[in-house]
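Notes to accompany the following structure.
Only a single protein chain was left out; the remaining protein chains are all shown in position.
Let's look at chain A:
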Amino acid sequence: MVLGTYKEVVTARSTDKQIQKIAQDGGIVSALFCYALDEKIIDGAVVAGPGEDFWKPEPKVAMSSDEILAAAGTKYTFSPNVWMLKQAVRQYGLEKVGTVAIPCQTMGIRKMQSYPFGVRFLADKIALLTGIFCMENFPYESLKTFISEKAGVSPELVEKMDIGKGKFFIHTADDVIALPLKETHGYEQNGCKVCLDYVAELADVSTGSVGSPDGWSTVLTRTGTGETIFKAAVDAGVIETKPVNEGKFGLEMLTKLATQKKEKAMKVIDEKKAMGLPIPYKASSEKEDPLANI
């Protein structure tokens, strides 16, 4: 099952015009957090907020809708959100924390919940874990190379970046520069090469762009918590949904990309294991489903 265990998969977007305008895709993460905050399902959320440098995010504890919306949009470099969870609970005194995480971050959080060795009174305070699809991530210097060197624009002029249709798009106010993805090869974070999770298989709700038309997101509800909150947000009219396209540009595409990521990673894992290097995952020969995230 390359998409992980899920209860339902739909195509969805925020009904809020402001969120639609600033969101990377359908604004699902922003809409869910704003709704959960209003309904007191969470009392704050750890998000990838703006940092000091352009397009270099910093984990922030958002306690208002404005702070949540300030973090909208994908930044293609590290935001160690898991780090901020402890501050959210200790310094900010939050009892019910929401957080947005890429697959590897959901893995850190879930492992901490199952085995909270040194992590006191934190595991039970994660109230909503929203996962986002992730193919790979880039060090900040790689991102700067794409923007400044390859696209030849100043970082402060960039309004949005996104990866899709085999290209890395850099949007400015009056231009869109498309770098072929092969131009980005060699600039990825190395740790991503053994990652077996594309669609945040351990989140309460996972969302991402692939599988849905522009301005919409694909959403998978996974846990009971995730299902309940997402349904409530839909019932409240905060999020609108339509059936996911099962075909070539919908679920088929999502499944294809997830399979590709896992197959590629599995090959690297097997190679590294053959060299005797440490890898926390099983070799393909050791598991029933060679693409499972174990």
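Quick note on the criterion: a residue touches a chain if its C-beta (ideal position, glycine included) is under 8 Å from a C-beta of that chain, and two chains touch if they have at least 3 such contacts; residues count from 1.
Throughout what follows, contacts and distances are computed from a predicted model.
Only one chain is not pictured, and the protein name UniProt records for it, out of "Coenzyme F420 hydrogenase subunit gamma", "FAD-binding FR-type domain-containing protein", "Ferredoxin:NADP oxidoreductase, alpha subunit" or "Cation:proton antiporter", is "Coenzyme F420 hydrogenase subunit gamma". Looking at A:P50, A:P139 or A:P290, the residue that reaches the missing chain in the full complex is A:P139. For the chain missing from the display, the contacting residue among A:K167, A:K193 or A:K231 is A:K193, taking the whole complex into account.
Touching the chain that is not shown, out of A:Q20, A:T223, A:T241 or A:S284: A:T223 (per the contact rule at the top). Note that of A:A12, A:V29, A:I68 or A:V82, the residue touching the chain absent from this view is A:V82. Only one residue from A:I28, A:L69, A:L94 or A:M107 touches the chain missing from this view: A:M107. Residues 4-5, 59, 77-78, 80-86, 101-102, 104-105, 107-121, 123-124, 137, 139-141, 189-195, 201-202, 222-224, 277-281, 292-294 of chain A touch the missing chain (whole complex, contact as defined above).
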